[in-house]
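In what follows, a structure is listed as structure tokens, so that the remarks can point back to it.
Removed: one protein chain of the complex. Kept in place: all other protein chains.
Note that the chains take the letters A and B in the order they are written out, and that residue 1 is the start of every chain.
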Amino acid sequence: MLPDFLRILIAAPVCWILYITIDVYFKLPEQGGVSGATAIAKDIERGGGALHGGYMMGNIVSSPDASAGTLLASCGVTAAGIPGGLFAALLVYIGNRICYDPGYAGTTGAVVATFVVFGFTQIGFAASDFVAGMVIAILTIQGLSHSHASRLLATLWRWRS
Amino acid sequence: MDSLLVVIFGFIAVIGALTTAFNREPYIKLISMSMMIGGIFPFIVDRGFLDVAAATAVIAPISTIFILLICRKGEP
Partner (left out) sequence: MEVALLIALSVCAIIAAYAAVRVVLEKRPLRKLPYLNVLSFAISGSLLLILPHPLSIVVAVAYFVGSTLESNAIASTYAGGIQKDG
């Protein structure tokens, strides 16, 4: 049994890799889904960032993506186990439809994250560690430095395409 | 609820309210109002009023959207 802080610090990179992989796989950095996302991307580019990373950050702001799916699925596993995670995935799909989004990325992220988090609870992690880890993971993308984060995301997008 | 959490969420609500009151630009007022409502939520959930919290979570953004529909910028 690892100490508590160490478990959160291990859970954060797992969540980071999970949601960045799913978001880049579903081509979120390609273009802004709605006009608000495009406006945020242009503003980040004017502040010294990269355009495609800005598109992905704008898409995360303006509709629930794999990041929201990961957070809410780990919340669901904390409250009610596997059925809670799948229920959260259903609610994320409904929320995606409200925000004019096809909803593939969010629903896939929630379903995958449910099973990943459940798998980690079998080897001694608590599901609440993944809630805190996901908050740390979204902080590193959206909260620290917009220009550096968008350049990093643009590099990842160049590998994908 | 722990006293650290009371201080932090109260700080978020108060700083949101002050920014809403004293900033001049209307969009910054709307963003700060969203922040103020986010700071109030944990206190509602802490007492166990989950239905009140769900209703507030739906009503607050819809009222913001109606404000934006009424007084939006002119067509470019």
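We take it that a contact is a pair of C-beta atoms (placed from the backbone, for glycine too) under 8 Å apart; a residue touches a chain by one contact, two chains touch by 3 or more.
This one's a predicted model, so the numbers in the text were calculated from it and none came from an experiment.
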Listed residues A:24, A:60, A:116 or A:154, member touching the removed chain: A:60
Those residues of subunit B which, in the complete complex, touch the missing chain: 1-2, 4-5, 8-9, 11-12, 15-16, 19, 25, 27-28, 30-32, 34-35, 38-39, 41-42, 45-46, 48, 50, 53-54, 57-58, 60-62, 64-65, 68-69, 72-76
Interface residues of subunit A (partner: the chain not displayed): 4-5, 7-8, 34-40, 43-44, 47, 57-58, 60-64, 67-68, 71-72, 75-76, 78-80, 84, 87-88, 91-92, 95, 98-100, 126, 128-129, 131-132, 134-136, 138-139, 142-143, 146
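The criterion applied here is as follows: only the chains that are shown with their structure count from here on.
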Centre distance in Å when subunit A and subunit B are each reduced to the mean of their C-alpha atoms: 23
